[in-house]
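Every protein chain but one is kept in place in this view of the complex.
The block that comes next holds subunit A.
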Amino acid sequence: MCSGRVDLAYVLRAFSNGIDGVFIGGCRLNECNYITHGNYHALNMVLLCRKIMEYTGLNPERLRIEFMSGSEGNLFAEVVNDFVKKVKELGPLGKGEGIDKEDLNSKLAEITKLVPYIKVVKQEKLASRIENPAEYDELFTIDEIERLFSEVVSYYIDPGKCQACMICARRCPAEAIISAKNQIHVIDQEKCIKCGTCFDACPTRFGAVTKLSGEPVPPPVTESERTIVRKSKEQSNP
């Protein structure tokens, strides 16, 4: 596995577990022994995560990535010693920043839940290759992260338009759509990963899935109201 395998969710999990600092070591940039250069991907993920930490109120210095080769033991020791020193200075996670522990945990849980969404919307940037270290800080900006979270989208099925055709439910990769034949479909917002597959899958002639940005999702129709009453059925059963 390559350093590019390190998932944003892993870093968040470590912090959620109360770890005070996360260090990621990768091969030297441009010296990939393969053709992947995945260390650039790891770098992008770290740049993103550091901005998210800043947004959350955590000190981004708690996450560090360094690139070195297997023969650079002394450099590794130096960098890790420095990092440990830094993290000790920062103090325990959250406490050092003056964030309430519960508050922090719920924030981290919320962001962790949005990891799939973040991957969808930041896909291109996460796979980019920035050669110039001067541009590292500009890959993701704090404004961008604020917008990312304030304008986070939600998907909602309009009960008036849903034809209970099951197409979206079958496509949903998170199995988040509560569905049955002749039952108006409902998105389980807890399970939904906001990937938009249902939005794309719903036949345009129905247009039942709506994309909401930064606004609350209307409450789902209650289970008793979900049965679809089709006109054709009304006619055949007067």
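Criterion: contacts are C-beta pairs under 8 Å (C-beta built on N, C-alpha and C of every residue); 3 or more make two chains touch, one makes a residue touch a chain; residues count from 1.
Note that contacts and distances are computed from a predicted model.
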Chain left out of the displayed complex - its UniProt protein name, from "MoxR family ATPase", "Arsenosugar biosynthesis radical SAM protein ArsS", "CoB--CoM heterodisulfide reductase subunit A" or "Putative spermidine/putrescine transport system permease protein": "CoB--CoM heterodisulfide reductase subunit A"
Contact with the hidden chain (one of A:Gly18, A:Gly91 or A:Pro203): A:Gly18
Listed residues A:Val120, A:Leu139, A:Val152 or A:Val221, member touching the removed chain: A:Val120
Those residues of subunit A which, in the complete complex, touch the missing chain: 1-2, 4-10, 13-14, 17-19, 33-38, 41, 45, 70, 72-75, 77, 101, 115-117, 119-120, 123, 126-127, 170-171, 173-175, 193, 195, 197, 201
